[in-house]
Each structure stands twice: as structure tokens, then as C-alpha cells.
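Heads up: the structure comes next, in C-alpha cells.
The complex appears here without one of its protein chains, the remainder shown in place.
Letters A and B name the chains as they come in the text, with residue numbers starting at 1 for each one.
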Amino acid sequence: MNTPALSVKNLSVWFETESGRIPVVDRVGFSINAGDATGLVGESGCGKTMTAMAILGLLPSTGVSVRADAIEINGRDIYNLNARQRRAVLGRDIAMIFQQPATALDPVFTMGQQIGAVYKRHFGGSQQHVRQTMLDALRSVGFNHAEDIAAAYPHQLSGGMRQLAMIAMATVCKPAVIIADEPTTALDSSSRALILQKLQHLQTRHQTAILYISHDLAVVRQSCHDVMVMYCGRIMETTDCQSLFSHARHPYSAGLLSCIPRISATRPPPISSIPGQVPAPTDLPAGCHFAPRCTRAETRCRQAVPELDDQNGRGAACFRPL
Amino acid sequence: MMRDTWQRLRSDPYGMGGLIVVTIFAVVAVCVWTGLLGQGWSEVSGNRYEGVSATHLFGTNLLGQDILNRTLFGTATAFEVGLMVTVCSTLLGTLLGGLAGWYSHGWLDEIILWAKGVLDSIPFYLFAAAVAFALQGNPWAMHLAMIITFWTTTARIIRGEVIRIKEREFIEAARAIGLPGLKTVFRHVLPNTVHILLVQGTIVFVAAINTEVILSFLGLGIQDGVSWGLMLAESSQEVLAGHFGNFIAAGASLFLLLMGFNLLADALQDALDMRRLPG
Partner (left out) sequence: MNTPTHAATPPLLELKDLSLSFQQHERVAVDRVSLKIVAGSTLGLVGASGAGKSSIARAILGLIRPDSGDILFKGEHIDRMNPRQLKSTRQRIQLVFQDPSVSLSPRRTVGQTLLEPLQHFGIGDANYQREKTAQILHTVGLDPSALKRYPHQFSSGQQQRIAIARALVTDPELLIADEAVSSLDVSIQAQILQLIQVLQRDFGITFLFISHDLAVIRQIADDVAVMYRGQLLEQSPADRFFSQPAHPYGRTLLSFARGQTPAGWTEEKWYLERSSNTAGKATACVFAGFCPEKMPVCETTEPAWRYIQNENQPTLGPHCVKCHLYNEANTNDY
């Protein structure tokens, strides 16, 4: 079997506070092969973004501690890197696409300058060569008038265009792995469709591995082959998208699915929801964190932590899966 | 809200240090005002330039006056100037800044901005001298000069903040039920500037004490009584002659109090930030 493009083993993140360690990511492990896309789904505050930041090594060094058995890109360790080595990896081997391109881009530089700077930092080369690569990156996401976009400042572009330009910036070095954190949440439906389409093209063309982080199962269904459902820092279910939508095994996944409003020709029945709310990280219930909100919970769910099982590559961390 | 702020302030050692220093000076000032301390500041109680002794802990000055007593009295002067200037200029600045911000780009805003522009363009010490001259030895001339010039900074900050806040949706929510403008300002806008006012207040306090020292040094300041500024003015001759009593006593007090205030201001800024609340 070939080495996965991104492999994360046993990753945990804690906040260090005066009242002790608060776990925010709990023993998360997964791998993504080149050219594949995996979704990490969960409600805000479940630890999705923390997982991404920990993989990139972008968490602050004080107040937060990170432990992992390994984080590897194409078999090369990126967990034990010093600051200088990490800077060489970020943007070249692994890149991130943010939810709000308006704040992730620097307003005083043109798109061309910002995209060019990323390439130049990692590969150098003549000004001519950098510019050509930058324009190619813009064209590869569909900008026919790449020169105009390169000359534009971020605020001159609409939200959808900015996100496309952001994708061009993330892919200019042709990284092996891209982490897309809620890439379409702030966009309208037509921009969303286009952005997801472009990311899929890049994924197949450059054999990039993409980790989609989203609270929206619809986005994940459209773009990903595999999906992980996260709750309170733990992976609750890991499976392929099709199985999740046809037969979710974890009650939390099933609950999330039932929350999605659907468009039907006839008026749909009243929507169902998961009762209660996500507990604060400082106040996590013992046993399975989802037990207090779970209709299937029994005594052992409140006492012991269920581990991910394995059913032909599909796993659910539940004592009483559906 | 106050309780949360206090809890966060208490966990900040630098801020607490600042608060303790400021409190000690404030207690001294109150004792002077109530007649418990520093009353013999003008009496000649010894020979000129006495050294440190049990009767004169900080020595004596040119006239044989006790430097400790004068320093203590100077503390009261500093607080009097600081408090008065801070309270008046903050009130004035909040009122005018709030009005200018709420009615931004209207005629009232124009007038307030124009007044602020004029005041900011006059060199401060020239202005203080002019006020002192115009009021001919009035003991409040210095205070007035400071209040007139210090409100502009507060007003500028408050105006910007009010403009920012009034675009927020909770103001629109208040307008949507038809709440009158003034009620909205007092209920929803100004309470959201309190944290800025408190920090700005400490900054003005420090600036007022500093300015008093400089103005007194220049002879434009305290007319009646003694202040650290006057002591430093005296010391400028004495230091050359090797008498450091005045200089060390007034300089150290000034340094300690301002340091304390600055630490407190920094800590307050953090403690008043609502978003840092846990949970």
C-alpha cells in the first residue's frame, strides 16, 4: 500500500488553564491518500478548527499543548519541526483555505503580489518566472483575465472571487495537502457550487489530498469520499459519505443528518433536531460525551468511553450503534 | 460586570501592584486633606539644607522647611489636580464626543470637530501661559487650561467609538422599537464606552500630574501651596550645589505614582474586555 498524503496519528490538544487541562481534541487519527478528499464535520466548538491548526502547527506555544504520535505528509514527519523548518513546509507542502478570505488576505497588496510572494518564498526564481506561475495559478481556478485579477486588491473582488483567488494562492506551490476550513460558508449558492467544483478539479488534476472542515454535511457530501463526524473533540464516526447518508451508525451522526432542511416539492414534515446543546469544553460529561443528548444512551454510555470500532473500514464510537 | 472585572484584575499581579501603589498615595492625599498629614509644609522647622535625620526624614530645603512634609502635601496637590482635570475633561469629552459621534457629519459634529481642531493646533504651554495671564493669578488657571485642552483626546476617542457602536445591530434593534435617540445613547451606546473611559481617565490623570509638574516648574502652575513640580523647580539650582533632597523626594514620588497608574491602566484595559470572560 502506498503512503498516504496526510497521516495523523493520535492527535490530542489541550488548553492549559489554572483550573487544569481542558481537552479540545481527543486522540484523533486519520489519513488521506493523494487525490482524495475527506470531510471533518461537526458543530462549532467541536474541535474541527483546532485539529487543523494543530496539524499545521499554528497553535500558540503558551496555553495550549499538542501531542501526537505522528503527523506526516507523504511519509515525512511535520510534527517535530522547528519554527524555521515549519515555515518551509507551510504553503509548499500543506496549505490552508480560510472561511473569510476578506480577513485572510492582506488589504494593502494586490492579489498578484500576494500569490507571487508565496511562490517566491518557497521556490524563488526570476521575477518573470514568478509572475508566470502566479498567472497560471489564477488561470487554473478559472480566471480567464488573470492579469486583471492579479492587479486587483482584495476589496475590489466580490466574496466568491476572493475565495477563488485564495484557492489560487493556496495551490500556487502545488501542495500535497490542502485544508479547507468552511471554504463556502460565507458564500451564496452559485459561488458555493463553483468553488467546490474548482477544488474538485484541483484535487484530481494535481492529485492533492483535501481535508474539508465544515459544519455543513451537504458540502461534505458533494465533495468528499470519506467523512469523519466530530463531537466535543472526539471522532464519533468515520465512514464513507454514501454510507453515512444512507445508514449512519452513530446516533449523533443520525441526529445531524435529521437537522438538515431538505427541499421537496411537497411541504416537508416539521424538522427534527438534537435536543439540548453542546457542553462547554470545561464541563464535559463522563463516558460518551454525547450520552446526555442521546436517546439511545444507557448506563454504560455515561460511565465508559466507547472506542471507534471497525466494520469493514467504517467506525463508530458507540456502545449501541444504529 | 464589575465583579467579573474585579476578579480578572485581582489575578493580574502587575495591575494589583499598581493599584496598591495608587491606593497608598490616595490615602496620603486624603490624610492631607483631612489635616492628619503634611500640615507643617510651610513651617521653617530646621536649618537650611539639613541632611537626613530622625526629625527630618528627607532633610530640609533652602529655607529649612521639612521636605517630607512638603512631599506629602505635594501628593495631595497632585491628586487634586489629577482628579479635577480627569473628571471635568472626561465629562466634557464624553458629552461632546458622544454628541459628535451620534450626530456624525451633522452641523453639531462639524462645530465640535472645528473647536477640537482649533484647540489641538495651539501649542499647549503657550495656551496655558495665555490662560494664566488672562486670569491673572487665579489659582484655577492651570486646571482650566488643562481641562480645555485635554477633553479633545477623550472626545476624539469617544466620537470614533460611538460611530462604530451606532452601526451595530443592537442600536438598530433599539431604533426599531422607536426608542428616542438620547435614551439610546445613554442606555446602549455610552455603557459600551465605559471600559475606554476608565482607561482614558487613568491616562488623563497621569498626563495632568505630569503637566502640573512641568507648568509649576515653569512658574505657570500651582500658585498657593506646594507641589512636586515646585519642588523640582527648586531642586534645579540645588542639584548643582550637591543638595539632592528635593529632587529625590519629588522625583521618586512622581515616578512611583505614575508607574502605579500606568500598570493599573494596562491591567484595567485587559480586565474590562468582556470577550475574555471564560464560558
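As a convention for this text, a contact is a pair of C-beta atoms (placed from the backbone, for glycine too) under 8 Å apart; a residue touches a chain by one contact, two chains touch by 3 or more.
This is a predicted model, so every value here is computed, not measured.
Between the chain not shown and the residues B:Leu179, B:Ile196, B:Ile214 or B:Leu256, the one that touches is B:Leu179.
Contact with the chain not shown here comes from a single listed residue; of A:Leu59, A:Leu135, A:Met169 or A:Leu256, that residue is A:Leu256.
Among A:Leu217, A:Leu244, A:Cys301 or A:Cys318, only A:Leu217 touches the chain left out of the display.
Among the residues B:Arg10, B:Arg48, B:His105 or B:Arg187, only B:Arg187 touches the chain that is left out of the figure.
Touching the omitted chain from chain B are residues 1, 168-170, 172-179, 187-188, 191-192, 194, 274-275, 277, 279. On the side of chain A, the interface with the absent chain consists of residues 43-44, 142-144, 157-158, 160-161, 188-194, 215-218, 221-222, 255-256, 258-268, 270-274, 277-278, using the contact rule stated above.
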